[in-house]
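The other protein chains are all here in position, but one chain of the complex has been omitted.
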Amino acid sequence: MTRNTIDSPQDGVIFEKSHRGRSNSCQAPQLNATETAVPLSIPASLLRKSAPLLPEVSEMQAVRHFTRLSQKNFSIDTHFYPLGSCTMKYNPRACNRLAMLPGFLNYHPLAPVETGQGFMACLYELQEILKEVTGMKAVSLTPMAGAQGEFAGMAMIRAYHDARGDTARCEVICPDAAHGTNPATAVMCGYKVKEIPTRADGDIDIEALKEAIGPQTAGIMLTNPSTVGVFERRITEIAKIVHDAGGLLYYDGANLNAILGKVRPGDMGFDVIHMNLHKTFSTPHGGGGPGAGPVGVSERLMPFLPVPMVDSSGDHYRWLTRKDRPQSIGQLSAFAGNAGVLMRAYIYARLLGREGMPRIAEYSVLNANYMMVELQKRGFDLAFPSRRATHEFIVTLKRQAKRLDVTAMDFAKRLLDYGYHAPTTYFPLLVPECFLIEPTETEDKETLDGFIDAMAKIQHEAETRAKMVRAAPYTLPSRRLDDVRAARELDIVWNSKE
Amino acid sequence: MTRNTIDSPQDGVIFEKSHRGRSNSCQAPQLNATETAVPLSIPASLLRKSAPLLPEVSEMQAVRHFTRLSQKNFSIDTHFYPLGSCTMKYNPRACNRLAMLPGFLNYHPLAPVETGQGFMACLYELQEILKEVTGMKAVSLTPMAGAQGEFAGMAMIRAYHDARGDTARCEVICPDAAHGTNPATAVMCGYKVKEIPTRADGDIDIEALKEAIGPQTAGIMLTNPSTVGVFERRITEIAKIVHDAGGLLYYDGANLNAILGKVRPGDMGFDVIHMNLHKTFSTPHGGGGPGAGPVGVSERLMPFLPVPMVDSSGDHYRWLTRKDRPQSIGQLSAFAGNAGVLMRAYIYARLLGREGMPRIAEYSVLNANYMMVELQKRGFDLAFPSRRATHEFIVTLKRQAKRLDVTAMDFAKRLLDYGYHAPTTYFPLLVPECFLIEPTETEDKETLDGFIDAMAKIQHEAETRAKMVRAAPYTLPSRRLDDVRAARELDIVWNSKE
Amino acid sequence: MPFIPHTETDVQQMLTSIGVSDIADLFDEIPAELRIGSLDKIPTGLNEMAMSRLMHERAAGPQPLCFIGAGAYEHHIPAAIWEIVTRGEFYSAYTPYQAEASQGTLQLIYEYQTMMAHLTGMEASNASLYDGASGLAEAVLMAVRANRKSKSKRILMPATVNPAYRRVAQTIVENQGITLEVVDYQPGSGAIDTASLPAEPGDVAALVIPQPNFFGVLEEVNGLTDWAHAHGMLVIAVVNPTSLALLTPPGEWGEQGADIVCGEGQPLGVPLAGGGPYFGFMCCNLKHVRQMPGRIVGRTVDADGKPGFALTLQAREQHIRRSKATSNICTNQGLVVAAATIYMTLLGAQGLHKVALKSHQNRQALCEQLQMIDGVTSAFASASFHEFVIQFDGVSADEVLDRLLAEGILGGFNLSADYPALGEAILVCATETKTEADISAYQSALSRVMETLKGSAA
Partner (left out) sequence: MPFIPHTETDVQQMLTSIGVSDIADLFDEIPAELRIGSLDKIPTGLNEMAMSRLMHERAAGPQPLCFIGAGAYEHHIPAAIWEIVTRGEFYSAYTPYQAEASQGTLQLIYEYQTMMAHLTGMEASNASLYDGASGLAEAVLMAVRANRKSKSKRILMPATVNPAYRRVAQTIVENQGITLEVVDYQPGSGAIDTASLPAEPGDVAALVIPQPNFFGVLEEVNGLTDWAHAHGMLVIAVVNPTSLALLTPPGEWGEQGADIVCGEGQPLGVPLAGGGPYFGFMCCNLKHVRQMPGRIVGRTVDADGKPGFALTLQAREQHIRRSKATSNICTNQGLVVAAATIYMTLLGAQGLHKVALKSHQNRQALCEQLQMIDGVTSAFASASFHEFVIQFDGVSADEVLDRLLAEGILGGFNLSADYPALGEAILVCATETKTEADISAYQSALSRVMETLKGSAA
C-alpha cells in the first residue's frame, strides 16, 4: 500500500519550522522599557553582534515536534530492548516521580547541608546499601557514569602505588573481551594497556595472564561475569596471581545484574569496583545518559576515594571533602555527581530491599539461560555452548554470514521490523558476527518467546529471501541509514542556507 | 513493502497479556499474616466468592501496553486537529503541571476551607474572570461539562418561571443547527423542543421564530456564533422578540473562542450562558473529557445558580451552599465539579490576561477565514459563501459525493493518511456532506497551508482514483473500521473464553 | 503573544489572501454597539514563571493527616498512572469520533469496560459519567425508562445513600416529575431494616441500594434486592469500586442481581484534588444496554479483517438522537477513566483485594482504638467497609474537629447537618494509606482533645 502512504507534513528539523519573529512571550521574562535597552554596563566589544540562530517556534510547535520525535524511538517503555551489556530493564516510574519532588529539584548544590538533610540521608543510605551488596569497604557516589567510575578506580590504583613509592608500575592488563572504556580509561590514567586472550570456553587464559604479569603491572581490569556472558570460574586464582605480583584488581561492574545479592566482587578479591546504576539499579538510560558510576573499594584503597562523600554522625549528614580526606584522588565533578540519578537508584534499592536484590540475579539469569537454550534448539550457534549463560549470552551468526551472506547487522535490522530492539552487535569484538543478548529480569516469558520466534523467522527469511533481509528495515521511520556517508559528507550542524 | 511488514507482537488487549499469579507487590499494601485472613467482621453472605477478572501483569507490561496504546492516538500534541465545535487548541503544559502540585492534589473536598485557601482563591478569581469576559452578573463553576452547564441553565430558566408562578411554559425553541446536547438537555429539564430553521445565509429565520414563540415558550437555546460558523447578526432583535414573549435566552458557549474579549453574551441580551472551559479555556479534552461547563447568569437568574459557589470576604474564601442560596437549583455534583479542570482554566486565564483574551478571538477568526478563503480558491464549496467565517466554517462536499461518489467520510479518512485529524463531519446535520473546520488560534500558517494542500490533493485523488479514496485510511493502526458490525455483533466486554 | 504563532508577515499574507486590511475587519458582521470596550476586572497576563510562583505559593501549606472519606478516598496512586495519562496523546485528544485515529483511547475504554463489568459482575459498562452523584441521577432516569413493568416515577432512596448524591439526584430528576422517596435506616445498625420493608410498596420504578452505605455500614443487599425484584422494581446499586474486591458484586446480589450499577470511580487511582475531576461508572446487563447513557466502545474489525475498536450504540446518544437521547451527556471523564484503567491494571485483582482488606483492617483497628476514649462511642456495631461513625458525648463535633486539625489531623466529616438524629457525630475513614503510627496518632490526639474539652466543660 506504499503508494497510498504520505510523508508526514510535520517531520522536518525544528529549524525548518522556525520563523523569524515568532516567540513564546509566556516563557520569557517581562522586561520594562529601561530594561530592554542595551546594558551600558557592558562594553560594546564584549556584546554579541547578531542573535544566535535558535528556533523561533510557538510552544505548541515545540511540544508537537518533540513529542513526535519521541515516538520515533524504540525504548524500554515501548519495546523489548535486549541490548547486551546495557541491562535495559524496566525503570520504575516511582523512581522518577519521587526524585523529581520540588524539594529535591530546587535544592542548590552549594546550599548549606542543613537545608538538605533529607536529600543527604538518601545519598548516605545509598552508599551503605552499595557497600553491603558489593562487599566493599567504602563507596563514593560521585562518578557520573561507568567510564568515570573506571577512571576513578584506576586513578585510585595509581594513587595507591604512588603512595607506596611503587612508581614503576606502568601497565594495566585487560582481557581482549573488555569493554572499550576499560583500555581507554587505563590510557587516560597514564597507563599502557596489555591485552590477554579469552579461551574458547570464555574464561581468561590464565597462562597468558601469568606471562603478562610482572613488576610493571599496576593492575588488571576485569568484569565478572565477563562481557562474553559467562562467570569467570577461576577468579580467586586470578586474584591471587595479580595480588602476588603486587597488582590490584579492578572490577567493571557493568554486569552486576547477574550476581546481585548472589556473590560479591569484594569477596572475589577485587580491590575496586564501579557500578553502573543506570544498569543494575535501573535508573533510566535517557537516550544515552545520564548514568551514575559509584565506586567501591577494599580497605587499602579507602583513603583515595574521590570526593565528595557523605558522612553521617547520628542523624546529621554532611559532605566529606578533600579537607577531610587529604589522600583522595580529588573531585570528578563540579558538585557531587549525578545526584538525581543517585536518588532514583536509592529509591529503586529501597523498593527492592534486601530480599529483592538476589531475585534480580535469579530472574535475569533465568531469562538469559532460557533464551540461550531455546535459540540453540532453533538452530542458532552459541559462542560458548559449554557454559551457563549469566544475565546475557552470545549467539554468533558467523555461519549465516558465510553461507547466506546475511550478517549480524542484517539480522539486527530485520529484528527492528519485528518490533524488537536488536541485541548488542559486534561486541565483544572477539566473537565474529556477534549478538550479545541480555533480556533482563523484567521481561516475561511470552516476550522472550516472541523474540525467539522472530529470530527463527528471520533465519528462514535469510534462507529464502536473503536480499530482502539484507535491505531491512522496512517499517521504521527510516530505511537503512548510510553510515559511511554520514562520516564522509559530514553534516553535523544544520545550516539555514539549505 | 507490506509483505515485509509484521504485526507488532505487543498489540493485543491487556487481558491477553495477563497471567494468573502475576502481581505488582510494589503497588499493593503489605499485609501481615493475621490481616490476610478472611475478615470475620463481614458476614460470608456479603463477601465476594471469586476474584474479578482484572489484568494480572507486571508494572512494566502495564506501562508498555498503555504507552503503546497512547501512540495510536492522534492528538493536539501530535497532529493538527481541526475538529469543528471542539476548539482543539494547544493545552499549555504549565496548566497541567501547576494544577497537579501535591498541595492541590492531596486536598480533600470536605477538608475545612481554612486548609485550602489557595485553592479557593483560584476558583474565586476564576469566577470573577469569567463574569467579566462574558458580561454576566454571576458565575457558578460547578457544572462538569457543557451539557451539564446546559442542564443547569435550563433548570434555572425553569426555576425562574416557576418562582413567578409562570408554570405554563413548556416549550424550548432550538435552531435546527443546534448541537445535540441542546434538545437533549431541554428534554431532561422536562421541556418539549420546537425546532426552527436556519436560513440560507446561516442566520436564524426570524419569521419562523416569531411563529414558534408564544406564552408556552420557556426560552430559546442559541449559540452565537452559531454551529454553522457565522455570527448571528440580528441577535439583539431576537433577544427582544424572546424577552417580549416572556421567554429567556440561553447561550451555548461552545463557540466562545470566536468572540472572547470582543463581544459578550451578556451584552447580546442572553440570560444564561455556559462555557466549555475545555474549549475556550484550553483545558485538555482527555480522549473524551473531563471538561468543565461553568454557567453565568444575568441579574434575574442569580438566585437560582447551582451550588456550591465560592464567596470571598476580603482575604477569606468559603463555599456558598444551599443554606446561603435557598433558591438555588441545587447541587450538580457530589462536591464542587471538576475542580482540577477549573484550576487549569484559571492558570490559562491568568497566563493570557486581559490583553490575551481578545487575541484568542482575533487569531482563531483569522485562521478560519484564511482557510475558508483558500479552500474556496482551491475549488471547494462553502456552505455559507456570503459570510465571514468566525472561528470555524463549513465546507460542503455534496458535489463530490454526487459526482464522484466520494463522501465527506471518505475525505475525512483520507485526511488521516495525510497526517491530519479530520474536521467534524456530518454536523450540523442541515448541511449535507458537511465538514465543520476549526483551526484554532494556536496553529501556524504553514500547518493551515499543509491541510489546504492535502484537501486539494484528495480532491485530485477523488477525481482520478476514487476507489482508493473510498477505502482510506491506509497508514493508521487500523484500516477503515466496520461500525455496523460493531453495533450488530455487540462486543463491548472482553471475555476470557476467546 | 502567548500561544499564538503568527508572525507579522504571516498575518499580512493571510489578510491579503482574505482581502481585508485588518483583523478587525473580520469582525465586521458583529453589530458595533455590541463590541466590548475593555476587560478591566481581568488582571493583565503573567508569564509562566510568575504564574508558577503564584501557584506554588497557593499550593503550599501543611498537609494534615486525612481521615475524611465521605465519598472521596485517599488511596495510594502508583506513579506510573499519571505519568502515562498526561502523555499528550491521551491528554490532548478528544472523543474518538475518528476511530482509526483514536485506537489508543478506544482500546483503553474497551479494556476499562471489561474491567468494570467484571468488577461489578455485570455484562456491560459505559465509558463514564461525570461523577458518582450525577451517575446515580442518570441511573434513576435510566431505571424509569428501563422498567417495563412499571409506569411509576417513584424511586425508593434510602437515607443511607450519600446525602450529596441524593441532593444531586434530586436536582437532576425532579424536572421530569420523578420522586425520590426516603427509606429510613435502623438507628441501631445504621442499615436498612429488611424486615420492616413494606409488604405492599405499590408501583415503584426502582430501589437504590448503597453498598457500603454512607456510614460505611454494609447493607443486607441480598434481601433488599430480592424484595425489590419481588415488587417489580429495578435495583440500582451504588457501590464503592474498591470494596468490590472484597464484597459480593452487585451482579450476584440476591437471586437475580442488581439491574443497574453505578458509583464513584475516584478510589481507582484518582487524586482527591479538591473534589474532581472524578468519574461516575455505570454498568448493567445487555438487556438494558440500549437504555444506558454515555459512550460505549465496541470491538469490531477493519477493512483488512483485523480487530479494532469504535464507538458503538450511538443511536442512544444526543449527537444522533437529539431530543430522544438517553441523556444529554457528551464530554465525559475520559482521562480519569484512563487513570482508573491503568490503576486496575497495575493493582490487579490481588492488589485491589489487598487494598480493600488493608483498608478494612485499618478501619477496624482505628474504630476499636477511638471508641475506647472516654466520651467517644461507635454509633453502629454492624459490619462495615472502611468507614465508621463515632458520636461525642457532650462536646461539639465541630469543636473536636477544629482541635484535631490544630494537631495536624483531619478527623472526619461532621454528620450533624445531614443526620441530626445522630447528635454530635462524625464519619471517619481509614484506608490502606494509614500506618499503625497514624492510627495511634489519631487516637492520642483525640484522647487529648476529649480530655481538654471535657475539662473545660466541667
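By letter and in written order, the chains are A, B and C; residue numbering begins at 1 in each of them.
Here, a residue touches a chain if its C-beta (ideal position, glycine included) is under 8 Å from a C-beta of that chain, and two chains touch if they have at least 3 such contacts.
Note that this is a predicted model, so its numbers are computed, not measured.
Student: Of A:196, A:332 or A:437, which sits in contact with the chain we cannot see?
Tutor: Considering the complete complex, A:332 is the one touching the chain left out.
Student: What residue numbers in chain B mark contact with the hidden partner chain?
Tutor: 19-22, 24-30, 57-61, 63, 67, 92-94, 96-98, 102
Student: Considering the entire assembly, which residues of chain C contact the chain that has been omitted?
Tutor: 47-49, 52, 76, 78-79, 83, 86-87, 432-433
Following the convention adopted for this analysis, only the chains that are shown with their structure count from here on.
Student: In angstrom, rounded to a whole number, how far apart do the mean CA points of chain A and chain B lie?
Tutor: 46
Student: Roughly how far is chain B from chain C, centre to centre by C-alpha average, rounded to an integer in Å?
Tutor: A distance of 20 Å separates the two centres.
Student: Can you list the chain A residues in contact with two or more other chains?
Tutor: 19, 22, 26, 58-61, 63, 67, 92-94, 102
Student: Two-or-more-chain contact residues of chain C, please, as numbers and ranges.
Tutor: Those would be 1-6, 10, 47-48, 56, 78, 80, 88-89.
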